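A single protein chain has been omitted from the complex, and every remaining protein chain is retained in its original position.
Chain lettering (A and B) follows the sequence in which the chains are written, and residue indices restart at 1 in each chain.
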Amino acid sequence: MISFYGSEISYFQVITAAVFVVCGPLVGGLIAGFDRKITARMQGRQGPPVLQPFYDVLKLMEKEPATVRGSQDFYIMTSLIFCVITGVFFFGGGNLLMVIFTLTTADILLVLGGFASNSSYSQIGAERELVQLMSTEPMIILLTIGLFLAKGSFGVAEIISGGPVAFPYLAGLFIGVLYIFTIKLRKSPFDLSMSHHMHQELVKGLTTEFSGRTLAAIEMMHWYENVIFLGFIFLFFANGTPLWWVLGIVVCLFLYFVEILIDNTYARMRWQFTLKSAWAVTIIFGGANLLVLYYLHASQLLS
Amino acid sequence: MAKRTVIPFGPQHPVLPEPVHLDLVLEDETVVEAIPSIGYIHRGLEKLVEKREWPEMVSVIERICGICSFGHGMGYCLSIEGNMGIQIPERAEYLRLIWHELGRVHSHLLWLGLLADSFGFESLYMHTWKLRETVLDLFERTTGGRVIFSVCKVGGLRRDVDADTLALMERKLTELVPEIEELAKVFIEDSSVGSRLKGVGVLTAEEAAALGAVGPVARGSGLRMDVRLEEKDRLYVDLGFEPCVETAGDSHARCVVRIRELFQSIELIKAAIQRIPDGEVSVPVKGNPEREYIARVEQPRGEAYYYSKGAGEKFLKRIRVRTPTNANIPAMVKTLAGAQLADVPILILTIDPCISCTER
Partner (left out) sequence: MTGQTEKNQNITTLGADGLLGFVQERKIEGWRLGVMIANLADENVEVIYVFEKGNNLSNVRVVLPAEDPGIPSITFLYGYAFVYENEIHDLFGVVFEGLQLDFGGNYFVTAEKTPWNPLLARVSPEALQSDDEMGDETGSDTGQVSEKAEEGGEG
């Protein structure tokens, strides 16, 4: 056991955090690769090799740096670092509240990078990214509260290592999280700020003015983020037994597939709809779920 | 009042199939004003009339556009034939109709794909373009070309199509109908698509008339306007042609008009294949054009004008082609003002712009 900012951390937690830092992008990249392949097959195309995202990033790394403003690179690199820190907190079994706030910081830095780049496309993309943040944050915060009520802790280590399986208690929150999952993964119908697909009115939105290493950093950040969000889904199913470990991972992969399916069956929505619908879902499913949890607590069915 | 931003939209922008420039003045994400400027792809094809003899000009005029190239070639031939008083054989008229309508199917499928892309529905786009391949294959089979066909000539056609190939065409098109129906259902009924198209870019019948809109844009606004209804155009009328008109006037209506025209064109082709008479496909042409003549053709995008002026020489004095996009630009600018930035690609696309047509 080592002491870190007043909390006790086991060596196992240090190892899992280190595994995330190294393997996070590998898993994220592979998921992205399969994503592209499956998407292509859904569209009646051959699709790129599964390892294509890695080739892309490696090639971007080699490119000559070309930036409009020095500060934008700084923002993006800091954003990547914060994203990694988020993952370290999460996979190191840290506090969920910390995870959420570092993740938001990472996102805000990305937005600052977009604003700094001085292109109208990029700036409107950054504005839309802020709207997306606004639509997703309430749900994530409700999720944290829900997990606390169900499991009695904000610590990821405690949540995954024991207690009841959270899913039956958090079914409403689960639906809400699924909804914002689409926004967070930047998938159609909510790929507003920066689309993976071609032909968006904002060109590449937020990322329009980024190139080379910085773009590679954004891409890697996206991989890290995706793994963290899959981790969030996993929290619904973890109770420390191997059966639920496997089940949790299977559900994560299945949901990712569902996201790809949604991506390919919806038109892109406007930001107004994104904000309204995300908040409606948050209030209806998240709110109702929390009320039920409080009732369970009050009647001492859940301790 | 919100801060104004100017977004330079084009000439090179991923949404635009062809170079046109728009300065979009934005307040937040609302377009206050759209200032178009064009002239990025002017090739001076009309000017070539001084260097190319009039029989050769067919090939030049066909190259105005890669999508409706058959229609352009046909329009030019009609203009010269009218000029010289040539009556082409009936079989040639039928074949022209078949190819022209096939060109419409091709153009509308291409457009539907681009529209799907403009609202971020990538898989719909890919699937639509897959169907378009069948049509291109039919073109290749019958004319030898997939983009530029060079089958039209003054006085008729360069090549005939045998009965077997026509039967094959009919079969392929019949097979295509259910596949298009499946896609059309998504375009017309899907709620996420509807939320992006319905009520977007509404153009009332009065506005469409006042802005001089033509083709599917005018028909989507409830104007019963189609050159194919022409009094001498007996072929179309005989085949039971009636223009597809929608009254809503929004992007969805313009989309529905084009989808209905897809099925209508296929029906027209099939009816024409049933009735096509035997005989020659061209008549010998003697002499040179001597007068002025104005011909009109209903292109996939709307009405096009072909004006020719001859002087009894090998070289014409003047060719003037007015393409449908040229007439639809005022309508586009009108719908853009007050739109959301997210809808700009849809609005640009619903007039089906063909900038290389416009600038020639």
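Just so it is clear, a contact is a pair of C-beta atoms (placed from the backbone, for glycine too) under 8 Å apart; a residue touches a chain by one contact, two chains touch by 3 or more.
These numbers come from a predicted model, not from an experiment.
Undergrad: Out of B:Asn326, B:Gln340 or B:Ser356, point to the residue that touches the absent chain in the complete complex.
TA: The single option touching the absent chain is B:Asn326.
Undergrad: Among B:Val227, B:Val245 or B:Leu262, which one touches the chain that has been omitted from the display?
TA: Looking across B:Val227, B:Val245 or B:Leu262, the contact with the absent chain belongs to B:Val227.
Undergrad: Out of B:Thr5, B:Ser150 or B:Ser195, which is the one that touches the chain we can't see?
TA: Counting the whole complex, the residue in contact with the absent chain is B:Thr5.
Undergrad: State which residues belonging to chain B touch the missing partner chain.
TA: 3-8, 23, 25, 35, 37-40, 42, 44, 47, 74-75, 78, 81-82, 93, 96-97, 209-212, 227-233, 235, 291-298, 303, 305, 307, 309, 317-318, 320, 322, 326-327, 329-330, 359
Operating definition for what follows: only the chains that are shown with their structure count from here on.
Undergrad: In whole angstrom, what separates the CA-based centres of chain A and chain B?
TA: Here chain A and chain B have centroids separated by 45 Å.
Undergrad: Show me the residue ranges of chain A that touch chain B in the complex, using the header's touch definition.
TA: Residues 39, 42-45, 120-121, 123-124, 127, 188-189, 191-192, 195, 197-203, 264-271, 273 of chain A touch chain B in their complex.
Undergrad: Applying the document's contact rule, which stretches of chain B touch chain A when the two form their complex?
TA: Interface residues on the chain B side: 5-8, 13-15, 26, 28-29, 116-124, 126-127, 130, 190, 192-193, 195-196, 340-345.
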